[in-house]
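Here the complex is missing a single protein chain, while all its other protein chains stay put.
The block that comes next holds chain A.
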Amino acid sequence: MNEHHKILIRLTGVTKSFMVGSGRFSALKNVDLEIRKGQMVSITGKSGSGKSTLLNIITGIDKTTEGSVSVNGVRIDKLSESDLASWRGKNIGVVFQFFQLIPTLTIAENVMLPMDFCNTYPRSDRRKRALSILQSVDIIEQADKFPSSLSGGQQQRAAIARALANDPSIIIADEPTGNLDSNTATSIFELFASLARSGKTVIVVTHEREFSSYFEQCISIADGVIAAGTSVNV
């Protein structure tokens, strides 16, 4: 259990500013944040409050203007672009709002793609691994179809499977259910919860209040400042 309470992600004094027409605009202002391993965390806030920016800082997609970000003991704000890419490929699984599957690859191939980029599993094992992940997210029948022939919910499951390809310790999802109906959304959240139970840290940006019961920690953000961080221990 102790292992579960280890702090996985730590942001200290993070500020993110953009140069805009009228001058400097800070999307995040002096943010301190800790997220523990194996937790399911929500990030909520109004549109433009800085949710996506916060996720981008954690994944290394955005560089901090000030402050430090350490994930799993690695100072990711200090990594080079190419080191960051393979680090992210192995340690963080990203799920997008619009699924973003590669349209010219089948579902199984989409799942194999991160293994290919990061050269993680032996080539001959990759398909087997992809199929077993697809099995676990319940869309094994769709493995050899192209994304366009899948429903939204199925596509999002495929995207989650792709995020799990390299067995990352962190899953990050920016409004993953924004494009899905509420039944489908529920099943996606169930899937995230089971991933968290199996030890993965799941961070989800969401607008929908009805799923708040799934989260152990809720981060509420307003105008780039974290308003309240409540940890609910199970």
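Just so we're on the same page, contacts are C-beta pairs under 8 Å (C-beta built on N, C-alpha and C of every residue); 3 or more make two chains touch, one makes a residue touch a chain; residues count from 1.
As a convention for this text, contacts and distances are computed from a predicted model.
Q: What is the protein name, per UniProt, of the chain that does not appear here: "ABC transporter permease", "Cytochrome aa3 subunit 2", "Aldehyde ferredoxin oxidoreductase" or "Ger(X)C family spore germination protein"?
A: Checked against "ABC transporter permease", "Cytochrome aa3 subunit 2", "Aldehyde ferredoxin oxidoreductase" or "Ger(X)C family spore germination protein": the hidden chain maps to "ABC transporter permease".
Q: With respect to the chain omitted from the figure, which of A:E109, A:E175 or A:E216 is a touching residue?
A: With A:E109, A:E175 or A:E216 as choices, the missing chain is touched by A:E109.
Q: Looking at A:K51, A:R129, A:R162 or A:K200, which makes contact with the chain not pictured?
A: Selected residue, touching the omitted chain: A:R162.
Q: Based on the whole complex, identify which of A:V74, A:C118 or A:A193 touches the chain you can't see.
A: From the options A:V74, A:C118 or A:A193, the contact with the absent chain belongs to A:C118.
Q: So that we can see where the missing chain sits, which residues of chain A does it touch?
A: 56, 59, 61-62, 81-82, 85-86, 88-90, 93-94, 96, 100, 102, 104-105, 109, 112-114, 116-118, 123, 162-163, 165-166
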